[in-house]
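Take this structure, written in structure tokens, and hold onto it; I'll ask about it next.
All protein chains of the complex are present and in place, except for one that has been dropped.
A and B label the chains in the order they appear, each numbered from 1.
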Amino acid sequence: MTLHNGKLLALCVVTVIVLFGLQFVLPPYLTLALTRILILSVFAMGYNMLMGYTGLLSLGHAMFFAAGLYAAGLSTYYWGVTLPVAFVLGIVGAFAVSLVIGLLALRTQAVSFMIVTLMFAQAGYLMTLQFTNITGGDQGLTLPTDARSFGLFGMVVDMTSDTARFNLALLIFTVVLAVLFAITQGPLGRLFVAVRENEPRTQMLGFDTYAIKLTAFTVSGTISGTAGALYGLMFGYIGSSFAGFQNSIEALLYTLIGGPGTLLGPLLGTAVMTMLIDRLSGITTAYLIVIGVLLIVVNLWFPKGILGTIRDRWLGWLK
Amino acid sequence: MMDLAPYLLLAGLEGLVMASVLMLTALGLSLVFGVMRVVNVAHGEFYMLGAVGAWACAQFVPGHPALAFCVALVVAPLLVGVLAYLADWAILKRINYDPEGTIVSTIGMLYIIQQLTLMSFGPDARAVDAPFYYTIRTPWFGYSSYKLFTVVMALVLVAGLWVMLKRSKWGLVMRATQFDRETAQNFGIPVNRVYSIVFAIGAMLAAIGGVLVVPNQQAHYLMGGDPLLLSFVVVIVGGLGSIPGTIAAAILIGMSDGLLSVFFSPTAAKIFSTLLVAFVLVFKPEGLFGRSNRV
Partner (left out) sequence: MRVMNKGQNRRSVLAGLAGTGLLMASPGIIGRARAQSGDAIRLGAPFHRTGIGASYGRWYERTANAALEVINAGGGINGMPVEMIVEDDGTDPKRGVELIEKFSAEHKVDAVFGHLFSHVAAATAPRAGELKMPYFLCSEAHTLAAGGFNRYCFQPSISDVKSQVSSMAPWISENLGKKITLIYPDYAFGYDHRDNMTAAIKAQGGEVVADIAIPPTETTFTRYMPRIPFNTEVIYHVMVGPAVMTFVKELGEHLGSNRPEIFGFIDSLEAVDIGIPQLEYLEGTHFWEGHARYAQADQTEFDKFYREKVGVDENGASVDDARDISTYAHMFSVWETLFAMKQAMEMADYKGPDQKVAFLEAMEAIEGFEASNEFPQGEKLFNGKTHQSFAHQNISKVTDGKLEVVYRTSIEETLYEDETDYTQMSF
């Protein structure tokens, strides 16, 4: 197998090494913030798979994030399964949900697709409220103490330790990055892009575009759910606000800012937005206004995002 | 527990009130989609601004609350209309009404309007006096006469809109633009201006809904969410862009929401209606009423 796009691979490796090194220089709060950024950027990377590479704009990815979060969190909360098993269950749950929703939603296109994903996600959010006696609804559930650590290969990993959390998040991030590199830089990724650029032509060339889109949709939803499962287990709290509209919009925004259709864009976008919101929340209560302003500004003058613009101008391999 | 008949009567009344306000807000959304082929996600925020505008009028207009109410009914929608006109000019026109871009931009507008209201109006819910108070008493329950008044108002306004669309020159221009943008342009219709005005009218309809509803409820910066969702439901079930379909769907959804949420939990009723929208779009994209309308 030949290696495509060695420059991008090198950049990814350097990024991971730098991220690893950051924990030794950053103050504790920023390490914690970076942990959260890594997990949320996995979410955004999943979103980018669909929106950036395949050109399908979903407004309901919180549904997949929440599917992973609840499948993982509830199974450890009620059945007491160990965290690694719960994590796998979370991924399986997100896979199942994204496959079913994908089968339905992909019958529609463009604006209808956006509304359908929005409505399914809204129904999912409302269900977390409807079944409060299971999900804890608005209040959510806090995972019990024995679900805050796990043993693996004789090692005990403590979820309340900042170092353990950071490195675990980085590990999952790296794995997802590697998987996405393989997908996007390989033949499957070219098919995704072909659908984005010209679906009828791809169809005419003999490809089953519905199947291609369904693959992209399921991969995208499963990765988003992986982020959800990780988030829930790592921070020990699951609640319905993760399933809300705003969470879907944040994934969209992270991707738009960083650069849709670039591998590292979501990481950059998530980092910029998370820190911006965290800083602003100390200054004004209306900090969500920045989301609104950026959505409009980026859409108007900056539709390729940060890395997308750099790619178009200077570094063509940055995709 | 109440007997079934009065129970149904109450549910019916509530459904009627809801249907009538919904008819106004959903018509705004439907008109914008019908003519411009874009979805305005900030629609609920225009409704909220109408309510907040009514509150502001109540603060500044002295005398009887009915006076402030009448002023609000004119001033609030006008201001909201101007705002929408400007938003169309500053944003939507520049992205050339790209359908997906418009959704992203109007989500941005949603956050900006909401948060600016939070910064100026504050996070509290604020009450506005109704123009009159009279409780209609039945043997089983009492009912606010103002709520019935909103039904009458909504019907009058919808009838007015209908006449304008069907009889006036403006209506003709709008319908021509809706039917075929390029031909309309060739006939000298200033399509861009029509778009801005349609966007403003759509927002004004939502704002009127807000003004009418605020004496029953209270003005609050987050109140736009539910009407947006329900308007979506109505517009899609009724068939995107179809005015008669929208009216029929508003009545259906309003009444069934009233009934469903009396017998089941309101959350269950909302789950039902959101799933209805999703499945209608997946399996019957032309809506439950009327023929296909070129989506």
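Note that a contact is a pair of C-beta atoms (placed from the backbone, for glycine too) under 8 Å apart; a residue touches a chain by one contact, two chains touch by 3 or more.
Fair warning: this is a prediction, and the values are worked out from it, not measured in the lab.
With respect to the chain omitted from the figure, which of A:N5, A:T142 or A:Q203 is a touching residue?
Candidates A:N5, A:T142 or A:Q203; residue touching the omitted chain: A:T142.
Using the definition of touch stated at the top, determine which of B:A127, B:A159 or B:L172 touches the missing chain.
Looking across B:A127, B:A159 or B:L172, the contact with the absent chain belongs to B:A127.
What chain B residues would touch the chain not displayed?
That gives, for chain B, the contact residues 1-2, 6-7, 10-11, 14, 118, 122-125, 127, 133, 135, 137, 141-144, 216-218, 220, 222-223, 226, 258, 261-262, 266-267.
Taking the full complex into account, what residues of chain A touch the chain not shown?
27-30, 32, 36, 129, 132, 137-140, 142, 148, 160, 162, 235-237, 239, 241-242, 272, 275-276, 278-279, 281-282, 285, 297, 301-302, 306, 309
The rule is short, and it goes like this: only the chains that are shown with their structure count from here on.
Rounded to the nearest whole Å, what is the centre-to-centre distance of chain A and chain B, using the mean of the C-alpha atoms as each centre?
34
In the complex, go through chain A and note every residue touching chain B.
Per the stated touch rule, the residues are 57, 59, 104-105, 107-108, 110-112, 114-116, 119-120, 122-123, 126-127, 129-130, 249, 252, 256, 284-289, 291-296, 299-300, 303.
Mind pulling up the chain B residues that touch chain A in the complex?
Per the touch definition, chain B meets chain A at residues 39, 91, 94-95, 99-101, 103-105, 107-116, 118-119, 123, 229, 232, 236, 265, 267-268, 270-271, 274-275, 277-279, 281-283, 285, 295.
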